[in-house]
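Every protein chain except one is present and positioned as in the full complex.
For subunit A:
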Amino acid sequence: MSHSPLLDVESLHVAFGRNEVVKNLSFSVQAGETLAIVGESGSGKSVTSLAIMRLVEYQHASITKGCIRFQRPDGITCLDLTQLTDREMRRIRGKEISMIFQEPMTSLNPVYTIGDQIAEVLALHEQHDRSSARQEAIRLLKLVRLADAESLLKRYPHQLSGGMRQRVMIAMALACKPRILVADEPTTALDVTIQAQILAIIRDLQKELGMAVIFITHDMGVVAEVADHVVVMREGEKIEEAPVKEIFANPREPYTKALLSAVPKLGSMQGHRLPRIEPLIVFDGSEARRVGESREQNTVQQDASPIVRINNLVTRFDIRKGFFGGVSHRVHAVEHVSLDIYPGETLALVGESGSGKSTIGRSIQLLQESTSGDILFSGKPVAQMSRIEKMRLRQEVQYIFQDPFASLDPRKSVGFSIAEPIHTHGLLSGRRNVQRRVSELLERVGLKPEHAERYPHEFSGGQRQRICIARALASRPKLIIADEALSALDVSIQAQIIHLMMTLQREEGLAYLFISHDMAVVEKMSHRVAVLHLGQVVELGPRQRVFDAPQHAYTRKLLAAVPVADPAQRHKHVLLEGEIPSPIRKVGDEPSIHPLIEVHPGHFVSREASHNHSPIAVNNNIQETGT
């Protein structure tokens, strides 16, 4: 191996107009090495990856200074990528350096088959004819461990799952045997079990093909899993650069330390019965400080009657296909789920996508009609409620969505959005009183009263989620349903919001239904955990029992897939094969219901009946209609 680097970035500056988003960045990548660029949103990591591909120009940004030296295949001469013309660059893009993006659905063209799209790349750069392109495409799909490659060629992107699409993207990126693969958050949109598979594939292929990988991510767990070398970025600048073991064992810069300590670690609550409010690590520019104290979150009122009681809830969606629109398949979103939520309790619902966890939350909030079963709110079934009682439910149960930007009306000021529940439920009268309450709520969630005049786009993601919490608090709720409310946030912001939510729970006696796929966050926050699989609860119990002594195979599988933010433990866990099973079944093919049995006081596990599940691939022409 030669010692001159394959790619050498030297004092790179990238600017949008006058706004510099990458400042004086230097790093280099050797052949066969994985470099991870880590940073929070706005750190300039994605812009860096686009600059290497020279795609920044399409985003109306420009490389103002610096050079990107790329070694030619002969190993002697170097090209400065910043100096190449567009035509020369096109020959390098996709052929010598290729890229995969975060969102595999939007990166594939929905109107062409997988085969056509791979063949296009091959025809463009490798001069393949039709039949040899086909053979090569099959080989590539097998390379990314996609079974049944021949039939995949004729399928369209929407017929594949997210994980499969991302593998197709990788196959396309590898089509011309690139020497550098740039991966921009390739696993962020995927479930943990699928993420583990994709990471393993990238790792293995890198070894087989000897290429260099530049891996852009915000997730320290993923970094620990794949990287050899790490560059930490913040606000466009490189903060620290070191080998991966060094970064985790011995971070030098306070920012890196703060970033690492904000990462929720699976197993950090081992031995604790109750969740704890942990002190916040605040990074104020030069130093990381600890604020607050560690306290036990002993807020559950076990003796009180539950706020919400879910009884045998079933929710199914009909899928109509064909000319006459008859129901041929059904999505079994929720199957016979029973849960209680007590005042002051955080009940976590965990599971992969399609496990029905969001549907349960929506059913409680009356946003989703259920097929059968009861939801009891303060002892009364919602189905028998009058309009006034339903309004009371909508006042006392509030919902926080995953994307804080999408859940605020962009045309309304923040003050309007926070006051809306107050007006809707007639909680206060008089402009003055409402205004005072809005100011109070904004201060409650750590914002300023004058922020009420501003619009959502003027805030950062973390601030917007605080606004959503303020809006939820406005109607003085007893239960807040947080649907993946922390998933879209950076880890340091995530830690702040967890702190805020737990403080509010202590002070207002709130209960949370915490819907999440992130096992580490769930471990930090919740009193009880319900694990959902294909719409059924497979394990339910106190957090300590479920995390320390998981009984169900699926729970163990979920826990094992979580990336561990420790490079020393890399590859220790077994890799899981296969896709997430689909909850879509033929009409008449009812899933078998696994009854829960109590293995320990309060700890229930479903008894596994024989496996008669037959997942059906989603075919074309499927129209979903709510029943």
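FYI, contacts are C-beta pairs under 8 Å (C-beta built on N, C-alpha and C of every residue); 3 or more make two chains touch, one makes a residue touch a chain; residues count from 1.
Definition applied: contacts and distances are computed from a predicted model.
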Absent chain [UniProt protein name; select from "Integral membrane protein", "ABC transporter permease", "Aldehyde dehydrogenase family protein" or "Lactate utilization protein A"]: "ABC transporter permease"
Sole contact to the chain not displayed, among A:Leu408, A:Val434, A:Ile469 or A:Ile584: A:Leu408
Contact partner of the left-out chain, one of A:Phe215, A:Tyr255, A:Phe377 or A:Tyr399: A:Tyr399
Per the touch definition above, residue among A:Arg203, A:His425, A:Arg476 or A:His499 touching the missing chain: A:His425
Option touching the unshown chain, where A:His60, A:Arg87, A:Arg130 or A:Arg432 are the choices: A:His60
In subunit A, positions touching the absent partner: 16-17, 59-60, 365, 367, 390-391, 394-395, 398-399, 401-403, 406-413, 420-421, 424-425, 455, 457, 468, 471, 475
